Structures are given as C-alpha cells and as structure tokens.
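Below is the structure I would like to discuss, written out as structure tokens.
Every protein chain but one is kept in place in this view of the complex.
Here is chain A:
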Amino acid sequence: MSDAATPPQLSGRAAQVPRLRELRQMAQAESGVRPVDWRYHLTAMSETAIAPLRDPLSRMRLRLAAARVMRIVRRTQGRSLEDLQAELERIRPRLRRDRVMRRHSLRALGLIAAICREVQGLTPFRTQVMGALAICSGRLVEMETGSGKTLTAALAAGLAGLSGEDVHVVTANDYLAERDHALFADFFAALGLSTGLIVHHVPPQTRAPAYRARVLYASNKDIAFDYLRNRITLGGAQGSVRLSLETVHAAQARAASLTMNGLPFAIVDEADSVLIDECRTPLIISETAEADPDWAHQAIALAEPLKEGRDYTVDDQRRVLDLTPRGEARLADAGEELGGIWRNSVRRNHAAVQALSARHLFVRDEHYILRDGKVALIDEFTGRVAEDRALGDGLQQIVEAREGVEVTGRRVTRGRMTYQRFFRRYRKLAGMTGTAKEVAGEFRAVYGLRVLALPPPKRSRRKYLRPRIFKDQERKWQAVAKRAGQIAGQGRPVLLATRTIRASTELDRHLREAGLEPALLNAAQDADEAEVIAQAGQAGRITLATNMAGRGVDIMLDETVRQAGGLHVILTEVNEAGRIDRQVLGRCARQGDPGSCEIMVARDDGIIDKFGSRRTRSMLGDWRGVGKAQKRAERLMARARLDLLRFDLQRDGFLGFLGGSE
C-alpha cells in the first residue's frame, strides 16, 4: 500500500526541496501569541479556574464518541485484516476533510483500533480511545501512570497520519523512542503509514528520510536539536519565498539541505517532563574553540584566597554567587599582579565568580560525573548524562581544571533556543502524561495546551504506605536497606529511587553491606538500561535507579510476583517537583497489577535542606513541611522557566535587527 499523502513526484533538485508550507514553517518564528507578561499569569490562573467546569463536558463528549468507536471495534470482530485495511483505504480520502469526532474519523479510529487488535493483539480500552480522540483535538491528556499511554499515542498518530498529517511522537528519551517505535512499527505498516525513528545514535546527516516519514518517533532532545541545526542552516528567520527561489538558481540552496520537514503535529509523550522540566535549560549548539587551560587555572588561583562571607556570598536556593566590594578589591590587587586580561575588572570578577561557583555550586556525582577522563553533566530531572552539554561561560573549563582532567576548549555558541519556543512553533501540539494537573496553568499559558484528565481503565491497586522521615541520611539508608531486604525476602521485586547519582552509589554501598545484590541503573552506567529494566520485575530483585526510571518505564511482572504483591517502590528522597515523585511511585501497580510504594526521606536531604523551613529541618517538622519545601522548589522552578522564556523572547526582540534568529 502506498502512502497516499506523498506529494506528486518531482524531478531533480526540486524534489529535495520541502513544500512551501513546510519551508515557511521552518523559516518563520512563532507569532506573538501567548504573551509572557501579566497576561501569562492571568491565563494560567483562569485555566485552573475554568477547567473543573469545562472538563466534565469534554469528557462526556469523548465518552460518547469513544462508545461509538468501541461499537465499531466490536462489530469488526472476526473480519480479516485485509478487509479492515480495504475499508480504511476507502474512507481515507474523506478523513482529510472530516474533523475529529465526526462520523468518518470515528469510523476510521474504530478500524484503526481493530487493526491494532489484529496486529498487536491488543484491544484498546475505551479510555485509550478517548485519549486518542482528545489528542487529535489538540489536548493534553492526563492518564494514570501505567494505563497504556503508549498505545493511546499510537492510535492518535495513526488517525492523524491517515488524515494526511505528519505526526511527530516526541518521547522523553531515546530508550522510549526506540521501544515505542519497535513496538508499533508493524501496526503503522498495517495502516499503510511510513514510520521513522530519530535517536541519538542516528547521525544527523542521515536523518532526512526519517523526517519525511508520516509517523516519526523521536526523543525530544534530538528533534529539538535537529530543528535548531536546520534553523542555523537557514540563517534564522527568513522569507520562505526567498528560500524557495534560492533552490531554483543557487547550487547550494539552503532549503535543500534541510533535514526536517516542517513542524506538523507533535504528540508529546510524558509531556510534563518534556515540556516543563526540560525547559529549564536552553538548547545550545556550539562549536569548540581553542583550549586555554591557563585561563582556568589562573581563575582558580585568583579565587583561591577568597573567603565566604567576607569576600563573597552564596545563595544556595537560587544558585547565585556574589562578590562583596571587599572581595572585588582583593581581586583587583591580584589582577594587577597577574597583568594581561586580568586587569580588566569585568573579566577578572567574572572569572573569579565562575571559579567560586565551581567550588560551591557544582558537586561531583550530583551535577556532573567523571567519565572517560571527561566531565559529563547530569540532567537533574532525568538523572541521565546530558550528552554534548557543557557548562557555559568558562565554568566547564574551571570544573575540568579542578578535577584535574584535560581542559577542553570553550564552547562558542552558534545557536540557541528554548524548548518552549520550539514546541510553540508546532502547527498542532498535543500530549499525554501521568502528571499534569499541577502545571495545567503553565501548559495553557505557554503552549496553549488544555489538560484533560481521563479516568484509569482499571481501578488502581496501588497501596501507599505511610511516609517516614529520618533524622539524617545515614539512618535513612540503613532503614531503606533493611526495608528493601525485608520485601525482597517476601519474593517481591523492589525499586529504589534516588535523586542523585551520588545518593545511588551511597545506597548501593549500604545495600551491599547488608548483603544484598542490587542492580544499579544510573547515568554513570546506563549502557544495559533495557536489560536492567527487563529484569527489574523478577521476584526478589532489588533495582536501584535514579530518576531515569521514572518515565514511561514499564517493569513487567510475572504471575508469581503478582501473587506475592507486585512491585514495591521506595522513594528515598523527594524531588524538586511532586510530579516526578508521582511518576516514580507510578512504576508499581501498573495496568491493574498489585503493588505498593512508600517514601523515606531524611531531614538533611537536598530538597528539604535547601527549601525546607527551619521547623522541617529540625526534629519537629512533619510530612506537611516536606510537602511545603517541595512546593517552594516547584515555584522557584516555574519562575526560572518563565524567566528563561521571557529572556529568550526579549533577546530576540532586542536583537531582531541583527537577523539570524533561531
């Protein structure tokens, strides 16, 4: 079966050029919709106010539509695959005109679900059908963790793809992209849709065919970087007609070297992770300049004699370091001695601040790890090594110098943009996640996404045990080790979640001292990730993971384990956002399985120590204090994200006259 949506074949160079519509989209910046001033807050607040009134109605409409789809699925029982495909092919042209939730679309979705049943052996639940419909209408669907979001996305992608739209299914990481792509490749083939996969190890130059596929699975990072690279190729925002004409007369037309084919319809899996958490750091494409190790060493030497409090102040919460006038004076003296560039006060002070930041704010195994003699940064939210990411403004070099590894050259920025702006440029955006309620306002204000919560298909059998608070980490680790051993002894698998790599190694030590054999899953050793996850559901198995186990990971249980009570999750430290906690806890009791979870924290844990009130940090505080500390952290993060977006937009407005905006 051929992809009916393929444009008519053109000859020669013209065939390589994207269509004008896609080109325009690649070349344009987002228009000034969704402001970030006071109206941002207004939108966010009104969204949270309106949603409880609006959502029940939307759910009712979806439920009625889903019931029709399910009827179609039941009636097609027993029909052959070819038969179903033939009928789908018949109504396909009408889909292009039909809106979602109309007769033909529903009929098509019913057939898609039936094909899914035939090909995958999975009959979609009504909730999943509802989710697919909601996604096709551009909503952000909140479904209980472990209720089959992946299939929902596939159904929606199928329907959208059949109606002639390119679909990007954006996942939280490479593992999920690969897994989902592999899982549904046959399904999409059966629908007659071409599929593509973009993961990190596919070289960027060879990605163009994948982007021409109807349904594309990609990790957010890769797709965003591809876009940024494309924009740099284009030379920023440009008139699309000019670019198009260029292909006619110029041999090396910029438009012809684009890998991406516009930003059509994105279905973002784990939307809160991708659209919210990832947004704290902008995407930066840089090239490496010549290494200048002297600078880093001199900066460290310069900052060495400075004392905290006297010469500079550190604000742990905001992660900001300031020089006092006295510190600046000391630096001025030192700078005179060193001479050269150190005579310039701006350069000197900046270098000293960077050196001090490296000393105080960047901790090994929490913010970065040493791997193969290199400093590799860790993403705090995913717990994974952030490939190709480096600290800016000379900080990376100073950290390298401090760690005694080879000092690399500075990265010189070539292009820069934020996730927010990238996803805002999609023609249509939808998504799904297990945890979106808390940030519904932000979704609406930044992306125009309306969150819709859907009921779980099966009643959750997750048991929440009482959270426990310990005096310090030492006691916590001992208690966690004891508890893990105890539950593993019952023939149940245990998943221990830590926030940082440092904590996971610490806990690993404690477990081994207690005579247990945990499987370790963190950024430092993520090579056999899939295998570790596959075994994590075996009886008596203890898996120790950083946040990377939190998203989309499905730990399969066998029947004996189910009988024993399912997976037990211990969260050993609260994260910066309650959503991430809920994601981790959501690893147990998935899709109707039994399971239990509990939280064990210490009073000197990172989040509590940084954001907790004095009461919470002392012996008095209770669980509510921990929640408050977390709320505070969440607020700060939200603020930082908004600032970043604002800064990005402002910078573009400010520098627009220069051209070359990403």
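As a convention for this text, a contact is a pair of C-beta atoms (placed from the backbone, for glycine too) under 8 Å apart; a residue touches a chain by one contact, two chains touch by 3 or more; residues count from 1.
The criterion applied here is as follows: contacts and distances are computed from a predicted model.
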item: Chain left out of the displayed complex - its UniProt protein name, from "Peptidase M50", "ABC transporter permease", "SUF system FeS cluster assembly SufBD core domain-containing protein" or "Cytochrome c oxidase subunit 2"; value: "Peptidase M50"
item: Residue in contact with the excluded chain [from A:R343, A:K471 or A:R509]; value: A:R343
item: Residue of A:L323, A:A401, A:M432 or A:L645 in touch with the missing chain, whole complex considered; value: A:L323
item: Sole contact to the chain not displayed, among A:P204, A:P293, A:G392 or A:G540; value: A:G392
item: Residues in chain A touching the chain absent from view; value: 28-29, 31-32, 235-239, 315, 318, 320-323, 325, 343-347, 349-350, 352-353, 357, 392-393, 412-416, 643, 651-661
